[in-house]
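My questions will all concern the structure given below.
As you look at this complex, bear in mind that one protein chain is not there, while each of the others sits in place.
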């Protein structure tokens, strides 16, 4: 948590010579003090990806003018790029259903200052978790969903998010599949936790599936939500050893700790602008 | 590696009261010195499973007579059971194709005395690995297989194994699917290593699949071979963290270490009579 | 979380023949329905340890009379033993200082029903965390400690715990060393989390030590508190990979997740009567 404000540039483009030279010359020319730089070339796909972070203090271009100053370089290399600043505070809505462990964990991390974020809103298709939101001083909207009302209710959900000025959604064991209208509204801005090491045990009841199959390892996967269920770009995964001694209830218990840790790790990486999506994959500059 | 000879009883039966009392009373009555005992009850399936190991020295029933003495108890509870002795040395045939790392590892472990076993035979559908078998003083049979010759060649394979007095098969990255005749001949006696954390990435080219999917964890799975490809009871699994920096070649490289370690662990557990199969699962008394 | 009430017997004694036979015969004689049994023999130390759990429903000895009925067996084998029942609800005081993550995590788990426990009291040598206790409806006692007041303040601490009917203490990053009076009052009843994989980096500022040493793995250790700082019996440990990219602040951040997970795991194991202490070690019947 550096006290100084930094700029973060995340970019990707077709791999070609001279990108690093050009970007680093740009920063050097304006006296930029780089505090983190990392890059990756996917040689098979021919894609170059880079993250650079530098201090605004002493930088020769005013904060407002940086994007404009950088644009010619971006255009020359055909970059997809984004510029952000470390003092920007995104606003998150958490979506949950009945299970509270990820919700508790996210709210506590927020209150402890682990995440530089605002969380103005919790949305759930059930009423059960309202006391937790209340305990942390966050608004709670109960938006029940069934097959008949789904489209209308997602409209309501989007309106609530807009009203709260929400930039991204975190699905904290939210048990509904989000429809196209929500997914397209928050592109690469919805993070979900799936309670298995995807692609194993996609779909419903993964711990039951895992127990049935007799695996010796269980896992959890945080990923961006796309239109294909459980198929979005993976941000973080972790696993735990299990044995024949573990019942389904034990897997659920052990899995809870994986879920909340992996989800929080993904949210943290996203908030610190450490994740770049390309194709259906992520580059995580950790 | 205790110097003293021990007897190992592995049993399973419908769960019911009095099993442990009866088995332990049997051993106590004959002055058995138990050095390992472990049990497991699968409450959902209603199955009880147990492993007991005790020293022959001082035991009140002669080695040859133990099975007969125990039989009434086994019959009373409807047990599936097996009795073995720690000085018995199983004979293994290793099946391999072109990749040498698991073969090298198993042969080296054997020569170092990690496995109490004989390895009289390596069988391959290719000629490439013959020098490795030769280097370790093991016979090498090259039995090429194609769709047309498969049935006949598996007959040849079984004859070689019979001639060498083989008790079990270890598939050290053997890239052929074994037919019914071999699988049924060595029931719960064929161990395979699959280069993914099953059930993810079953089938061909799992590292390519994993790279394509952008996972952050890769794995390896050792399992008993059944008629369903990659579906047999899992004995051991392990995983390693990977990142966007890892190409397919890197996954293959990191995976090799997982594969040989997990396969060796499964073989070791099997040889020390630590594994019980029930349904499509294992209990591993480690 | 079985709905049925069970009895749990935890025992240890000098290893000798007939223990399992006698204990299992006792349970069988009274028609006990065993739902978990595990044992361990430390062959070097000559110590036998066992955990047995069975349903009270249908057991032939009344709950109040079980201890008396078992006593002759315990005496015959010279056992150290304890009998508990699954519907007993221990009362915990959490001790914390300024860091909130373990406190938040324990309180949330309690509220979610992960722990079968009461938490009537949080004690701290600072005032900072009072709002968290309040948020969860738990009393907060601020008991500042310095070298001069330490003895007196530990007296105050014990009086608070007694007044609240506390059975055990959990040190959730409590940064004071507990004195003899507290440690001896709660023998094997104080669980601490140390932020390293002990015995590495015992003492102060382990993340700084780890960063200084350039390790590639960090860890956390939950242990019972004894008179020797950081030397008590270890209940649980876990680790995470780190790299040169991780500053001390990154180690602290990654370590927080280890700390709260490992501490919660140890508390959970303790509460489910899965831990037996002997010598300076634990047996964890998981």
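For reference, chains read A, B and C in written order, and residue numbers begin at 1 within each chain.
The definition used in the following text is that contacts are C-beta pairs under 8 Å (C-beta built on N, C-alpha and C of every residue); 3 or more make two chains touch, one makes a residue touch a chain.
What you see is a predicted model, and the numbers here were worked out from it, not measured in a lab.
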Which of these touches the unseen chain: A:134, A:149, A:184 or A:241? A:241
Hidden partner chain, touching residue among A:33, A:134 or A:149: A:33
For the full complex, which residue in C:236, C:251 or C:267 touches the chain that was left out? C:236
Looking at B:251, B:264 or B:277, which makes contact with the chain not pictured? B:264
If you put the missing chain back, which residues of chain B would it touch? 1, 100-101, 104-105, 108, 111-112, 114, 135-136, 245, 249, 253, 256-257, 261, 264-265, 286
Quickly run down the residues of chain A that touch the omitted chain. 17-18, 20-21, 24-25, 27-28, 31-39, 41, 43, 241
Residues from chain C at the interface with the omitted partner, ascending: 40, 42-44, 197-201, 213-217, 219, 233-239, 243-245, 247-248, 280-284
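Here, only the chains that are shown with their structure count from here on.
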Between chain A and chain C, two copies of one chain sequence, what rotation angle (nearest 5 degrees) aligns their Cα atoms? 180
With centres defined by CA atoms only, which chain is the most remote from chain A? B
Taking the mean of the C-alpha atoms as each chain's centre, how many Å separate chain A from chain C? 35
Centroid from C-alpha atoms only, then distance chain A to chain B, rounded to Å. What do you get? 41
Check: chain B positions touching at least 2 other chains come out as 43
